[in-house]
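Excluded from the complex is one protein chain; the other protein chains are retained at their positions.
Our next item is subunit A:
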Amino acid sequence: MELNTFSFMTQMAMLALALGIVHQPFGAYLARTFTSRRHLALERGLYRLSGVDPQADQHWKVYLRSLLAFSAVSILVVFLGQLLQGVLPLNQGHGAVDPWIAINTAVSFATNTNWQTYVPEATLGLGVQMLLLAVQNFLSAAVGLAVVVALVRGLVRSETSRIGNFWVDLARGAIRVLLPLSVVGAVVLILTGVVQNWGGTDIHTLAAHAAQTVPGGPVASQEAIKELGTNGGGYFNANSAHPLENPTAFSSLFEVFLLLLIPFTLPAMYGRMVGDRRQGHTVLTVMVAFWLASSTLMAWAVGAYARTGTGVGEGFEQRFGAAPSAIFATATTLTSTGAVNVAHDSLPPLAGGLAMLNMMLGEIAPGGVGSGLYGLLVLAIVAVFIGGLMVGRTPEFLGKKIGAGPMKLVAFYILTTPVLALAGTSLTVAIPSLSANAPAAGPHGFSEILYAFTSAANNNGSAFGGITTSGPPLAAMLALVMLLGRFVPIALVLALAGTLAGQRKVPDTAGTLATHGPLFATLLGGVSLLVAALTYFPALALGPAAEGILK
């Protein structure tokens, strides 16, 4: 399957155009949503029924405690729901899920990772899919939104310890942002052929007249939020390669649009909320530059391999071919989505390596819903810190002094994900009974393990599918990595928000490093790349780079 360069460029241009048109008005809508004092009737009802006081402005510790309590309850409910599947309604004949798989899945969906160590068709009925997993698709994405909004408030406010109300942010993210977009997205997906019913259709096949069941279920509704919330957990095992999840090349492009939509819109919201739109433009420029560069490299890596080795065909869908697969694979790993329309394990070595590098960047370009922008803002603080060292004065970010306190939080943030990814990989490689779960010999087997832990630590959820992670040790290890990879950075970001909110704003002077414009964008891009490259390069050299060089 050769790369159609013209088709690739047209699709990138279409995405850029569509996102370019919507990001400002939609960003303004997001800023209004999270700063408005008015509550919708539906939200007021929800607050009353849940016992939430929507007027309370929370200290960052209370905000974090609410978030952690909510996530813990979510994990517990999704876990128990799977264990009890056999006696719950809508199980479509599926029984209790293996407890190790169930805890992995519960953590996976509540952390916005959507790593799937189970085969959905053989494991879950539509009850678990719709009432537990799809609900987490909404709420885990809304948690990410809440955290970035809290961080932006920390930058905007001064001399307060309050950073907003978690419950209000969570409800608004789910009800005012994700829900209406999902309805529209799901209807468009149905028009392209995505199924939305309550079960399979019995048929007799054409050639053999054998009885078969065409699978069904509430797929379109789940597909829409799976992309919009940068979740990525497929209704079916093959995920967005499955024809009933992603029937046409157009639906594939539309799914990429959905998964990029909110992450690429958040900079516009940020710019408006901090009262300086140039801040948003600069952050967006960095995101777009990475996205364009990475997509182009991916297309090249796939296209160049078409005429060598085993070629480009295994794991690809015929209706997509090279260009839509390269666009999807890049977007899904640059965000925290992890949906796939091509088997990443079978990607050409350098393309698979790029998918890993995209995740290793920390998923900041544009990143997951919320997590992308807060990740990039943390890197922006690193950039002003380095800039401050160069000119020899205390760095400032939007009028807030970046002293030792905030810098410690930032340093821990930067270290968390690589430590989790690399420690998990090393441990698995070192223990033969664990590394045997990645049966491919040589560098490819190492790549499968590295990909799994990188994906889990960054809450991506895509996989080199050849690895088996359903056994207790790996299921538990990956669950732990997903859990820490999500909530340690969130705790640090909220602490950072609290610290910054407590500060008095210092006025800009001639010596202040401007955090907008091309100079800062270059600095920020360089810092992001260096932080990732220096941390992960040795591991990448052992895996995909070695595989690409060895013939």
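The rule is simple: a contact is a pair of C-beta atoms (placed from the backbone, for glycine too) under 8 Å apart; a residue touches a chain by one contact, two chains touch by 3 or more; residues count from 1.
Here is the rule we use: contacts and distances are computed from a predicted model.
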Complex minus one chain; that chain's UniProt name from "Potassium-transporting ATPase KdpC subunit", "ABC transporter permease", "Cation efflux system protein" or "Acyl carrier protein" is "Potassium-transporting ATPase KdpC subunit"
May I ask which residue of A:30, A:88, A:106 or A:132 touches the chain that does not appear here?
-> A:132
Touching the left-out chain: which of A:100, A:320, A:374 or A:536?
-> A:320
With respect to the chain omitted from the figure, which of A:144, A:164, A:218 or A:372 is a touching residue?
-> A:218
Of the listed residues A:5, A:36, A:55 or A:197, which contacts the missing chain in the full complex?
-> A:197
Residue among A:66, A:82, A:279 or A:417 that touches the chain left out of view | A:66
What residues on subunit A make contact with the chain left out of this view?
-> 1, 4, 7, 10-11, 42, 46, 49-52, 62, 65-66, 69-70, 72-74, 77, 119, 121-122, 130-132, 134-135, 138-139, 167, 170-171, 174-175, 179, 182-183, 186-187, 190-198, 200-208, 210, 212-216, 218, 220-222, 224, 236-238, 241-244, 247-250, 252-253, 305, 309-324, 340-343, 345-349, 352, 440-444, 447-448, 464-466, 547, 550
